[in-house]
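This is the structure I have questions about; it appears just below.
Every protein chain except one is present and positioned as in the full complex.
Labels A and B are assigned to the chains in the order they are written; within every chain, residues are numbered from 1.
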Amino acid sequence: MMRIKEHPILDFSKERKIIRFTFNGQEVYGYEGDTIASALSALGVKEFSVSIKHKRPRGFYCAIGNCSSCHMIVDGVPNVKTCITLLKEGMKVETQTNKGELYDLK
Amino acid sequence: MLNQYGYPSPEQVKSKFPSLEILVKPKAIVECYEKIPCNPCSTSCPFKAITIGEDINNTPVVDFDKCTGCGICVYSCPGLAITVCEVLEDKVRFKIPYEFLPIPKQGELWHAVNRKGEVIGEAYIEKVTLTPRQDKTQLVQVLVDKELLYEFVTIRSQDYE
Partner (left out) sequence: MILNRDLVIIGAGPSGLCAAKMAAEAGQKVLLIDRNPQLGGQLIKQTHMFFGSEKQYAKTRGFDIAKKLIDDVKKYPDLVEIWDNSTVVGLYSDKVLTVLTGETYRKVQAKAIIVATGASEKVLAFENNDLPGIYGAGAVQTLMNVYGVKPGEKIVMVGSGNIGLIVSYQLMQAGVKVLAVIEAAKVIGGYKVHASKLRRLGVDIITSCTIKKAIGKDKVEKIVTVRLNEKWEEIPGTEKEYEVDAVCIAVGLSPLTNLLAMIGCELKYVGELGGLVPVLSKDYETTIEGVYACGDASGIEEASSAMVEGYITGLAAAKKLGKVHPQYDELMVDLRKQLDILRSGPFGEKIRKGLAKLEGVKEVC
């Protein structure tokens, strides 16, 4: 578990609501306030996507929405920047292995 | 040395200490060797014992006559570059800033650590203060052996591998 429990400066002790979501079909959970990327990192997941041409594994790099290294498919929508997208109950998060395909707006 | 490894030379360290006669009372040892735009040490001292001046890039100068060793500058310095030192009969008393867990407790023995991060002896924890105005920087008062006067800089838990 990669969550920080005790910290000399910051307070992470506050109880937070559990948010359930699925990662590649598997049921997992994070906490309220997490981004998709932080919830996955806490679970030890490092590989978020696979590079388009050479099929190399990719994780996040900047965590502030600049680099696109954290793209995943979220609820069927590809190319979601998971580092700045807040986790929501019931989200379907999947590893992205291509450029992303056209999808229907809900 | 400082520029390459991150620790000052023994001469640099000594240059920041007043004489042993002065150190019979607690005095601030301000180890800020480089011109950086910073001045909270001087603005936080209630006795106006630290001077930086109009240009905040100047390095701080301590007036040991004015310094009472109160320790306020120790937790106000963002560089954690200040300690308070007092030479007793066979021990030296230090007040140091500390920002790690676990919080040391009175009566415990901790490692005494030098500027390179090496363990050089033992430190007896005399007192730990953490008031709201310290904003999470603990002020730890310790006793170490007298030989460690120019060596000691911080503590480390004996449980830390």
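Note that in this section a residue touches a chain if its C-beta (ideal position, glycine included) is under 8 Å from a C-beta of that chain, and two chains touch if they have at least 3 such contacts.
Model, not experiment: these values are computed from the prediction.
Considering B:A28, B:C67 or B:A81, the position touching the chain not shown turns out to be B:A81 (whole complex). By the touch criterion stated above, the residues of subunit A touching the omitted chain are 2-4, 6-10, 12, 33-35, 37-38, 41-42, 46-48, 51, 56-67, 77, 83-84, 86, 105-106. By the touch criterion stated above, the residues of subunit B touching the omitted chain are 2-8, 31-40, 43-44, 54-57, 76-81, 99-100, 113-118, 135-137, 153-154, 156.
What we mean here is this: only the chains that are shown with their structure count from here on.
Between subunit A and subunit B the centroid-to-centroid distance comes to 43 Å (mean Cα coordinates, whole Å). Residues 6-9 of subunit A are the ones that touch subunit B when the two sit in their complex.
Of all residues in subunit B, only 99-101, 103, 136 touch subunit A in the complex they form.
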